[in-house]
Structure formats: structure tokens, C-alpha cells
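Notes to accompany the following structure.
With one protein chain held back, the other chains of the complex are shown just where they sit.
For chain A:
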């Protein structure tokens, strides 16, 4: 469903991604790990279409379409969802209002009728249960004054509402307490289907105990330098990144 070939991207002239290759098939869960500053969030942003990043080389196809050709909102409407590492605050706009606008624009793109208020609220109630999110939070201004954990939970709630084909979760586990981690992970697992795929960016094995990956990749200096199965994550947890860094740096 997602095919990334030799992707290079830079910001303000500084190359960050230097030749990423990744194949994601429907139903799969891929974990992306790697040291701070290795380019994980950059990869997520480039896939989502953030304009500050310039793609200098390579191609990305998503469900047969050239993803890089699409505007950010159209990527979202095609089914790409990014749970942000740092969700953005929008004062004065309630989550409910925000999501209703989003859901209806996505539906319109897909040739579906807009949901009326009643239908929308019914679906919302249902999805709220999935991540155990409080109604009160959703009537507040989007992310404004939310705790770190509340923001992350809200991201996954939005994912539930938008039902993406490809979800990219950028350090969704950071900021979640132990119970919240379980709840949110369970939510993600319930949203999994043979037709959709998930990319989880994380630093910790903890999350992968709940959301079990089919593949684990290590990103370092803008490249995927190692790929493996879930055992690789355990190995990283134990040994850290130094041995990989040494391998890579020695080879250069």
C-alpha cells in the first residue's frame, strides 16, 4: 500500500532524509525506532506533506497514487493519518467542531454525503469509548491547555473518527501514563484491520508490547540502517543504539 523508494528530503538546504526505502503492505504494523534527531518525525512529516521539507530525490506511492504529488489535505483524504508528536493547539475551536469539519471534508472527497449533527454525534460517542476519552475534553478548545497525555489520547480519538488506511503514530506513547498507554494501544489495535496499516514511531519497547509490530526498522542519519522483526526492538532495548551506530559509521 505504501512504497517508499530512495527518498531524500531536506529542510532549509540541510539534508535530513538520505535515501529511505520502505514497503508497507495492508494489515502490517511497522515500528520505526532510532536515536533522537535521526529523522523519524521528518519522515512522518514528509509523508504527510509538510511544505517546509523539500523532497530532493526518490518517490513515494500510496495505493497506486504518487503521494508526493498530492496536497496535504488530499493525502489525508486518501487515508494517510499522522498522529503528531507535538499536537497543535487551536484556541476557540472545539475538538468536536474541528473533527466535524474534517470528517465531512474527507467524506465529500470520497463522494459521501456530509454527516448531520445527530449522526456525527452518534459516531463520536461510539469512538469515544474506544479510547475512553471524556466528552468534556472534546468540547474544550482543541488541545489548548490539554495535558501531554490528553493530547496524545485525542490524536488517537481523531484517528478513530477518520478511519485512515495508513496511520503514522509519532511517539504517541510519550506522555501517556501506564493505564493510558494500555487504553490507547488497545484503541489502536481495535482499529486495525486487514485493509489498513500502521507505522509506529517509538523509543520504547513498552508500546510494542501492546502494539505488536511485524517489522522493526532502525533509522539513523536519515537512512533505515537495520530492519528486523519484533525481536530487534528487544535487542535495542537491551543494548541501545551504539552497536548499530558503530556498524554504520565504520562502513562509511
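Following the convention adopted for this analysis, a residue touches a chain if its C-beta (ideal position, glycine included) is under 8 Å from a C-beta of that chain, and two chains touch if they have at least 3 such contacts; residues count from 1.
Here is the rule we go by: contacts and distances are computed from a predicted model.
As stated in its UniProt record, the chain not included in the shown complex is "Iron-regulated ABC transporter membrane component SufB", which appears among "Quaternary amine transport ATP-binding protein", "Iron-regulated ABC transporter membrane component SufB", "Hydrogenase maturation nickel metallochaperone HypA" or "N-methylglutamate dehydrogenase subunit B". Of the candidate positions A:73, A:126 or A:246, contact with the unshown chain belongs to A:73. Screening A:10, A:105 or A:205 against the full complex identifies A:105 as the residue touching the chain left out.
When you scan A:33, A:48 or A:183 for touch with the missing chain, the hit is A:48. From the options A:61, A:96 or A:141, the residue with contact to the unseen chain in the full assembly is A:141. Where chain A meets the omitted chain, the residues involved are 48-52, 71-73, 75-77, 81-82, 84, 87-93, 97-99, 101-103, 105-106, 109, 141, 158, 162.
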